[in-house]
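Quick one: the structure is below, and I'll ask about it shortly.
Missing here: one protein chain of the complex. Every other protein chain is in place.
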Amino acid sequence: MLLVALAAVSLFIGASSEVTVSGVASGDDEALFLLAASRIPRTVALLLVGAALGIAGLIMQMLVRNKFVEPSTTGVTEFATLGMMTALVLWPGMAILPRMAFVSLFALAGTWVFLRIIRFVPVRTLVLVPLVGIMLGGVVGAVTTFFAYRLDLLQALGQWMQGSFSSVMRGRYEFLWIAAVMMILAWIAADRFSVIGLGEEFATNLGLNYRRVVAVGMIVIAVITACVLVTAGVLPFLGLVVPNIVSLMIGDNVRRAIPWVAGLGAGFVVACDLVARVVRFPYEMPLSVVVGIVGAGLFLWLLLRRRGRVH
Amino acid sequence: MIVLTGATKRYGGSTVLDDVTTSFGEEGVVSLIGPNGAGKSTLFGLVGRLIAADAGSVSVDDMDVSSAPSGDLARTLAVLRQDNQIAARLTVQDLVEFGRFPHSRGRLTSVDREKIDEAIAYLSLEDLRTRFLDELSGGQRQRAFIAMVLAQDTKYVLLDEPLNNLDLRHMTEIMKLIRRMADELGKRVIVVLHDINFAATYSDRIVAMREGRIIADASRDEIMRPEVLREVYDTDVEVRQIDGRPVALYYA
Partner (left out) sequence: MSTEVLTIRPRLWRRPQVRIIALAAVVALLAAVYLFTGVPGSLLFAAKVRGLTIAAMAVVAVAVGASTVVFHTITQNRILTPSIMGFDAFYGLITTVMVFAFGATGFLSADSMLLWILQVGVMVAFSVVLFTWLFAGKRRSIHLMLLVGIVLGTFFRSFTEWMQRMLDPLDFQVVTDAMFASLTRPDPTLLAFTATLVVAACAVLVPLLPQLDVLTLGEPAAVGLGIDHRRLVMTLFLVVSIMVAASTALVGPILFFGLIVANLAYSYSGSFRHRWTLPTAVLLGLVCLLGGQLVIERLLGWNGTLSTVIEFAGGAFFLYLVLRKGAR
């Protein structure tokens, strides 16, 4: 199935070029430029986002041992939004890249706060970790909403948060390469994350510094979330549902699951993007909406087709 | 009598329990032995109505487990499972009290309290009554769960690897307790055991399983033979007579 996903993905890459000019083969200068500056970065971005979010979600669920968390359960999204609002208020004319960097800084600061707080959580009660994330997100989100409401920025913020790839092009998506690095890190550390998922005594017994691995995992998750958020906004499903579906299909071995999660996530995002661009051609629907609608159908089918078989 | 007729259970492509037909209830203590994955826990799951059979039927005292009211079954049969993870913070007292639920539905009478105290005393948990489960050692927690099963006061008691995490003294004490449950209290106990010497010493009947089937079902002396044990465990086991009792040696 992984092969099918990859094949489909490369097919889409081909199709996306066709949307404007099929004369790429003829060496048309303009077409090639479009390809290089817009199409390819966009497709690459889509792949990276889909894969990265899925992996971040997988790690989060593994570390916290709860299948209903997603990367945003660390409060990172709310901190990033606060950063965005601050940027809009203080430097309304800021260019895209500096703004992305600024927002990322906020996101990283948020991660740091989150990590400091969970240090106080006794390892015994692992369930507190996502709760802390949710509460932290709630607090920061409340502050942001409060000021945004007063300053009438709610709609602007809402638009920024909405997942969309229409403005993704060369010069704007490079942050995702950081996410790619994180994914590689996750792949390398996959076994450690698996062990952590088994519990502290087990982990310490195998020579792992439990807290440090958890911290590293959280950083990976937060960085990925920040990069994706800053580049493309919020996309539903990928962090929570994709890892769950893969877990239902092939179990909880992290190392084995990572390629599946990445493949499913990436393929899914690329497919949705195509739909988003094609459905009301030449206008583009926001990706998060398409993901929400198409994804719902797809994931429902995936979740329910196993009903006949015993778990 | 616990009667299984053609009980079968499949997970995905593999058959974990393969057309098992047998009955329990005449002997006081029956040991269920076999290698990992033989289907022992699955059998318990079927009898305890925790898992539904794919084929065949299971009945307890003429009650079909798939249709009988769960409350009636709970007063007849108690199961101690292998893994016991609880999210809430309970004390030992809280846990053992739960054992009375099938009888009292939450309102504890003096009879209930008596049984609870008895169970706690049997398992020497008096000093640990008010301690939280997550503060106990693995063995202490195990004893607390056994106490809960004991408090449930049922005719049939199914214990899935009750000796896990217990130290030497407590392992022997639990086995002696099981023996007393059968001899003094008239219970019918089925225990899944890994240590066949314990099985040999304390049970009236030994049932050996392998790959979802019962491959041997007899008294201690008949099972405790090298050729039988090799069938069951796929390894060579020496059996010596010590003080008139068969003892298996598999340490070297």
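Labels for the chains are A and B, by order of writing; each one numbers its residues from 1.
To be clear about the criterion, a residue touches a chain if its C-beta (ideal position, glycine included) is under 8 Å from a C-beta of that chain, and two chains touch if they have at least 3 such contacts.
Since the structure is predicted, the reported quantities are computational estimates derived from the model, not experimental observations.
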{"item": "Touch with the omitted chain, as defined above, among A:136, A:157, A:214 or A:227", "value": "A:136"}
{"item": "Hidden partner chain, touching residue among A:218, A:241 or A:266", "value": "A:241"}
{"item": "Which residue of A:94, A:117, A:156 or A:180 touches the chain not shown here", "value": "A:117"}
{"item": "Hidden-chain contact residue, picked from the options B:1, B:86 or B:242", "value": "B:86"}
{"item": "Sole residue of B:48, B:162 or B:212 that reaches the chain not shown, by the stated touch rule", "value": "B:48"}
{"item": "Contact footprint on chain B, counting only the chain that is left out", "value": "48-50, 52, 69-75, 78-79, 81, 84-90, 94, 98-99, 101-102, 105-107, 152"}
{"item": "In chain A, positions touching the absent partner", "value": "66-69, 73, 117, 120-122, 125, 127-128, 130-132, 134-139, 141-143, 145-146, 149-150, 162, 236-237, 240-241, 244, 285-286, 288-293, 295-297, 299-300, 303-304, 307-311"}
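As a working rule, only the chains that are shown with their structure count from here on.
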{"item": "Rounded Å distance, chain A centre to chain B centre (Cα mean)", "value": "47"}
